[in-house]
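Got a structure for you, written out below as structure tokens; questions coming shortly.
Yeah, one chain of the complex is gone here, protein chain that is, but the others are all in their spots.
A and B are the chain letters, set down in written order, and residue numbers restart from 1 in every chain.
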Amino acid sequence: MIAAEAAEALAAPNWFVQHAWVIAFLPFVSAALTLFLGKRTPGKGTVYGILAVGTGLVMSLGVLLQFVQHGGGTYEGSINWFQVGGFHLEAGQLVDGLTAVMLVVVTGVSLCVHIYSLGYMHGDQRYTWFYVALSLFTGAMLNVVVANNLFQLLVGWEIMGFCSYVLIGHWWEEHENSSSAIKAFITTRIGDVPFLFGIFALVFATGFESSNILEIGELVSGGGPSKALVATAALLLFGGSIGKSAQFPLHVWLPDAMAGPTPVSALIHAATMVAAGVYLVGRMFSVFASADPFVLQTVAIIAGITAFGAATMALVQDDIKRVLAYSTISQLAYMVAGLSLGPAGVTAGFFHLFTHAFFKALLFLGAGSVIHAVHSNVMSDMGGLRKPMPVTFWTFLIGSLALAGIPPLAGFWSKDELLAGASHGHPVLFVTLTVTAALTAFYMARAVMLTFFGEYRGLGHPHESPISMTGPLVALAGASVTVGFLGAPQLGAPFGDWVFFEHAHEAEFVPWVAALSTGAVLVAIAAGVAMYRRVREPDPMLRMGLVSTLLRRKYFMDDIYWKGIVRPIRDPIAAAVYWTNQNVLDGVVNAAAAVTRAVARLVHRFDQRVVDGAVNGAANMAGFTGGLLRYIQSGNVQRYAAFLFTGVIVLAIVFTRI
Amino acid sequence: MSSQEYVFVVLALVGIVGAFRLVTAKNVVHAALYLVVSLAMVGGVYLLLAAEFVAWVQILIYVGAIVILFLFGLMLTKAPIGREALDNQQRGVAFLVGAALLAGLVYLIQDAFPWDGPKIEPGTGTAEAVGESIFSRFVLPFEAVSFLLLAALIGAIVLSRKDDAT
Partner (left out) sequence: MIRLPLVLTFSAVLFATGVYGVLARRNAVLVLMAIELMLNAVSVNLIAFSQALGEIAGQVFALFVIAVAAAEVGIGLAIVILIYRNRETINVDEVNLLKW
């Protein structure tokens, strides 16, 4: 029952497109296999996950091939799962250029992380379970990407949230790790509530008939539902993105999520799960496009605030993973900002997501390599590592330059396209993004200088990581160099033929924008290198007085949330429950016991005084009257005779008178 | 009031006085003798009422035997001779009871018979009639009484025997 429906090119989908859902299904199978058979398999069950994702990558490339050969198109296939009233719940796949690109990204990065973890997590006590969670997560993300209706997407969305919780708290023996996991889960949950209501709003708009994405898109762009409903639905959907993609104000969980193992940070919190929020906006872009323009303006504002704020906070971090975490938040904001530019920005935003996935994963895995070598996360314990760890150094450097946006590396092309789009009529956003780009370059330079240059400040003996770890680093570095060309305007930008909204996108190249951004970035890098050439105690970033405090305290957002929301909710509730238990519940029990005792005492007294009194009294009365009556017995017969005669007289009178 | 009545009243008064003295005498032998007086007067009254057989039986048995028995009893029990208080402590009660009884009886008599009511006309002697009825109509009670007397006789002997060994 697979109905093929080509939108633009009239090419029948190839075998890979028709079976794209298998890509999403395989990791679930491998998760189950690893769970049940993992411990007994040689290599502790890692082979299942690697095989599943590797196969998925191959199939994803096959899917991409369809679009490479025939350009854009939309292919959908589904089965009707069940029907409630007029509502159809389906299970199916929706494959277009965006899907293909996302499949490649997810499977590629996931495969790199699977292989990297062979070395990084070696000897961990929960090694097999780690791979189960990795496979489960990968399956969930792929499901989100290929889903053709909102409820199926939601299922994958929630499973990802759960896997994130499990993986962040992988070393839950440390209280800090389990707290971070809970914080991540709850914060993304807060974002999921508006997301759910957004889905309901859209289903309501269809008259409670379906949650199919294509149908909703047609309905909305056809102008059926009211403007207010569409705008509301768009904003609610964006709420889910705010949570999952760590935008302001729900960004607070991502830095703390660095408590998880570095491969987890690379996969989930750099390349895939956080990208799901951006993917959602892109997938449902017809809703955003049909809504009142202020919706996209709101999105742009949030993105701008996030991008700038996160970049500033990255300046004062000592933990290398936290630098990268704030960087991720900032870059995600870039993508969202791109999407907020409208249909033209869709391609730009997703292109940035595409490139960012590769070099951010690279940076995280490189950081992991460094951490693995020096057994510490903080850059104060690092320094001068470029000599003992050359591969790590060079790949990390490539990743940093890509992130900063130095041509011809990947980051330059994607960022440039975003800035070009912003330059057309969004001046505030343009300035914000450019300044953020400069800040990005600066803090990455700072990180590189503190980690790899200068003198080694730690206590261990760092050495290069094994090939299982450096292999993926090299692969990702290669990707960081090359994939940018897929969006380069000068080379035809095939990416625009795959990922677009309504019309294939022609990438544009605005020379002054490119020059301005590159110049700013170079200046920033030079400043960073100069400032951190020699070790400065304390860090100059921390000597800026009030500004430093503001940045280090993360603009006091964590404090606001903790003191303003969590504690006032948690503590009174806990106190109230305790009070209820002690006074009400125990009170009832104690009162019941006291009442019973009082009743018992009463009954006892009643028994003693009344009942026994009656019994004893009867006996006493009998004795008393007997004691009185015995005086009649005088032993004197004449006295008896006297009584007798008296009685006779009385009787005589009585009987004769009657 | 006829002459019979006069005689009767005289006899009755003597009898009452004797009875009164019987119950108030301080000497037991005197009391026994007063009993004799009373019984004799009662016998006289019987004669007056033309019940001669009963009268003579009365004299014979009561005065002749029973009083003797009493005197023997007094003697054997060393009855105190002389003046002593022979009345017990409930004299008052006894007097009251007696008086009440007398009052009740008198009232009954008065209520039943008018003062000038029935008169007794004692006619001829009745001994013959008594004898006739005893041995015809009342022969069974007669035999029973004789058994009774026999039993009393045996009983008295048995009772007054000194039991030494048993």
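For the reader, a short list of remarks on this structure follows.
Note that in this section a contact is a pair of C-beta atoms (placed from the backbone, for glycine too) under 8 Å apart; a residue touches a chain by one contact, two chains touch by 3 or more.
Model, not experiment: these values are computed from the prediction.
Residue A:Q638 is the one among A:Q83, A:S226, A:Q608 or A:Q638 that touches the chain not shown.
Where chain B meets the omitted chain, the residues involved are 2, 4-5, 8-9, 12, 15-16, 19-20, 22-23, 28, 31-32, 35, 38-39, 42, 45-46, 48-51, 53-54, 57-58, 61-62, 65-66, 69-70, 72-74, 76-79, 85-91, 93-95, 97-99, 101-102, 105-106, 109-110, 113-122, 126, 129-130, 133-134, 137-138, 141-142, 145, 148-149, 151-153, 155-156, 159-160.
The missing chain lies against chain A, touching residues 630-631, 633-638, 641-642, 645.
Here is the rule we go by: only the chains that are shown with their structure count from here on.
Centre-to-centre, using mean CA coordinates, chain A is 136 Å away from chain B.
On chain B, the positions that touch chain A within their shared complex are 88, 90, 93-94, 97, 100-101, 104, 108.
Across the interface of their complex, chain B is touched by residues 636, 638-639, 642, 645-646, 649, 652-653, 656 of chain A.
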